[in-house]
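Of the protein chains in this complex, all but one are displayed in their positions.
Chain lettering (A, B and C) follows the sequence in which the chains are written, and residue indices restart at 1 in each chain.
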Amino acid sequence: MKIALITENSQAAKNTIIHEALTSVVEPMGHQVFNYGMYTAEDKSSLTYVMNGLLAGILLNSKAVDFVVTGCGTGMGSMLACNAMPGVFCGLVIDPTDAFLFGQINDGNCISTPFAKGFGWAAELTLKDIYQKMFEGERGLGYPKERAEIMRTNRGVLKDLKQATCHDMLTVLKSVDQDLLRKAIAGEKFAEHFYAHAQDAEIAAYLKALSTEGAAEAQPQSVLA
Amino acid sequence: MKIALITENSQAAKNTIIHEALTSVVEPMGHQVFNYGMYTAEDKSSLTYVMNGLLAGILLNSKAVDFVVTGCGTGMGSMLACNAMPGVFCGLVIDPTDAFLFGQINDGNCISTPFAKGFGWAAELTLKDIYQKMFEGERGLGYPKERAEIMRTNRGVLKDLKQATCHDMLTVLKSVDQDLLRKAIAGEKFAEHFYAHAQDAEIAAYLKALSTEGAAEAQPQSVLA
Amino acid sequence: MKIALITENSQAAKNTIIHEALTSVVEPMGHQVFNYGMYTAEDKSSLTYVMNGLLAGILLNSKAVDFVVTGCGTGMGSMLACNAMPGVFCGLVIDPTDAFLFGQINDGNCISTPFAKGFGWAAELTLKDIYQKMFEGERGLGYPKERAEIMRTNRGVLKDLKQATCHDMLTVLKSVDQDLLRKAIAGEKFAEHFYAHAQDAEIAAYLKALSTEGAAEAQPQSVLA
Partner (left out) sequence: MKIALITENSQAAKNTIIHEALTSVVEPMGHQVFNYGMYTAEDKSSLTYVMNGLLAGILLNSKAVDFVVTGCGTGMGSMLACNAMPGVFCGLVIDPTDAFLFGQINDGNCISTPFAKGFGWAAELTLKDIYQKMFEGERGLGYPKERAEIMRTNRGVLKDLKQATCHDMLTVLKSVDQDLLRKAIAGEKFAEHFYAHAQDAEIAAYLKALSTEGAAEAQPQSVLA
């Protein structure tokens, strides 16, 4: 499975510790991790939690990744932003049992975790346990298993509901604040990670055009003349 | 402030304990609570967590209430369903500090709480503390207050993003599975609580028509003939 | 390692679920579990949390077991009672990271866990994770390992301090309320589990005498005459 890690500006300094916790657990399971940053608090391009959501929406709807791991200070902002996007089902996961139950019952494609609130000494241990329970074995089996069928049914109904409430992703990309969108994909490694794996040609083309246009606008006038 | 309580089928038996915890805390603050059920595990009309979300969307977008208190076994399903709706910003709140921070930083209009996972003996004490921190004083002041302005800005950006991703509520009502919608508003006291307070005439009219039509359909044929 | 499970009257009905969680995790590791009860809420002989402590003191000081797993509603009463005994170092363990850190830093010989507060649906999952982190691998290695030496030193100082504050266990047995002591060892399987494994002849002899005497006292007078 392809897993994206996205961290925002307030907790950017923790990107390395989170990335290490995640890769140390999921790479041995055969999953791939794509670190979309922010990488440090000093990164040139900055992500807010709202951009986290937009970026998660892009990655999941284009199938550039299968799962997004994100968070912010309390985890709440990123979770709200992710869940505002079509096709994104983001759990707020605080302990390993949350991760297991979210995987078995809700079978979403995104988790947001608090990286500041409750995130004290030895928090990397709990993170690792969360990732273990989230990414080992098969998901969507229900808990307890006797209720698997009804849980599957409800997930389908939720998916349909969300499809009725949200525009499709390409429409979203065209209608959101284009400056916000440009910033959401301005990360140092976005292009490298994204265009190699995105499976939706229209989304990729739209974003590439936006970036080029942005880059063009950023050129000194003399060059364009 | 008008506050709706919505509980779903798996935790319906706890409606009374939750309602008591909520009213004991918020009524002395001057808030009004509208209990939309389910009231017991044996209610004739049953709500799933997906319907909780649809109902929350109706109540908030029609301004029948200002805030929705909901939940399910882990809180996750109801949270996902609520956040799938336009104009709903639903936090997953587990402890009193979550409630305070969600109120000050995210200033959402809905909370979902686990009513089974971690909900053991004396859980009503923690519930009361959550409601205390959620509903006392002014919200949206930021924490720490020095960051209030940037937090307010991000909330605005999130709101705009969600407006770009979601259809408006009336469109949602028309395009969702009409049977799901009918069940979401079939609660024993829905009509009593909702039509008296809804401030959006179109939403109210649409739902009233749907109910009437539903009632008509439910009539024995001979009566309609 | 020999591990005793002790549950008290208020949570006796959960003995089976706790026992299953414990054995399912630790038996595959090669540990042995001795279930000292209470087994059901209707057991003839009843344990209070205070007796849990006394019983833990007996089992650990006699080396009948190497580790005690206990608890009560909040875990607090059993923890206090266990820590009142010589040679018992009982952690209050609520989540898996607690278990790991207690094992690595404090390296105690007893844990108490809340079996009512916070013990909701799916609590058996968290229990299993706690037992996993508590009983897998070697303990006392420190966390982080760079601080292992100072942690070991402090454990030694604590052990010496406790030796200075407490009477030895045999003295304790002789000076506590003999009726309380009799009840603490009145469980259905105490004799079977204890006398086969206790390695302290004096403690065993004292308790055997007390039980016999208790049994004698319980005989109808005519028999003794």
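Structural remarks
Quick note on the criterion: a contact is a pair of C-beta atoms (placed from the backbone, for glycine too) under 8 Å apart; a residue touches a chain by one contact, two chains touch by 3 or more.
What you see is a predicted model, and the numbers here were worked out from it, not measured in a lab.
Across the whole complex, the hidden chain's contacts among the shown chains comprise A, B, C.
Residue-wise, the contact with the chain that is not shown comes from C:180, picked out of C:1, C:180 or C:205.
Shown as candidates are C:91, C:120 or C:187; the residue that touches the absent chain is C:91. Between the chain not shown and the residues A:57, A:73 or A:103, the one that touches is A:73.
Taking the complete complex into account, residues 95-97, 100-101, 122, 125-126, 129, 143 of subunit B touch the chain not shown. Annotation for subunit C: contacts to the undisplayed chain at residues 48-50, 53-54, 57, 73-74, 76-77, 79-81, 83-86, 89-92, 94, 97-98, 101-102, 105-106, 108, 117, 154, 157-158, 160-162, 164-167, 172, 175-177, 180. Touching residues on subunit A toward the chain that is not drawn are 73-74, 114, 116-123.
Criterion: only the chains that are shown with their structure count from here on.
Same-residue interface: subunit B and subunit C share over half of the residue numbers found at their contact. Note on chain placement: the centre of subunit B and the centre of subunit C lie 45 Å apart, centres being C-alpha means. In whole angstrom, the spacing between the mean C-alpha positions of subunit A and subunit B is 26. Residue positions 97, 101 of subunit A are each in touch with at least two other chains.
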